[in-house]
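Every protein chain but one is kept in place in this view of the complex.
Let's look at chain A:
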Amino acid sequence: MRLTVDGKTHDVDVEEDMPLLWVLRDEIGIKGVKYGCGIAACGACTVHINGEAVRSCQTSISDVDGPVTTIQGLGTPDILHVVQEAWIEKQVAQCGYCQSGQIMQAVAFLMETPDPTDAEIDEAMSGNLCRCGTYPRIREAVKLAVLKMPEA
């Protein structure tokens, strides 16, 4: 099977029903994508397919129908995405384990809704669990990212 991840092409030989999460982590080695629940209940594994946020733990590899972007393809410590910049400025992370998924969710959301209301932010982000309770800072970071986003 051929897969484009973060701009690179990979040929993987795996079962059709292997979730994208495990292909990314164990076959391709992209550890920035996290496993939290495996049942689409926490959002830690969120990546983009065709720019849309999906839970990679519940996406079979055979259902991947476009290029995949992970947190590691979104930006790097040297060239940060504006949402990552906002996350750093607001110092959102505690353990940080949920934050790859939170950031990927926020990026996809802000692409669709560049000028969200508070209620829209809450709703869009509520599928992403943070056991450390960083929600107040996630809210602030999303709002800061809105200000930083280049005008579309």
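Descriptive notes on the structure:
FYI, a contact is a pair of C-beta atoms (placed from the backbone, for glycine too) under 8 Å apart; a residue touches a chain by one contact, two chains touch by 3 or more; residues count from 1.
One rule holds in what follows: contacts and distances are computed from a predicted model.
For the chain that does not appear here, its UniProt entry gives the protein name "Xanthine dehydrogenase family protein molybdopterin-binding subunit", which is one of "Fe-S cluster assembly protein SufD", "Oxidoreductase", "Acetolactate synthase" or "Xanthine dehydrogenase family protein molybdopterin-binding subunit".
Within chain A, the residues in touch with the undisplayed chain are 15, 18-19, 21-22, 25-27, 29, 31-39, 41-42, 44, 70-72, 74-77, 80, 84, 87-88, 91-100, 103, 121-123, 125-139.
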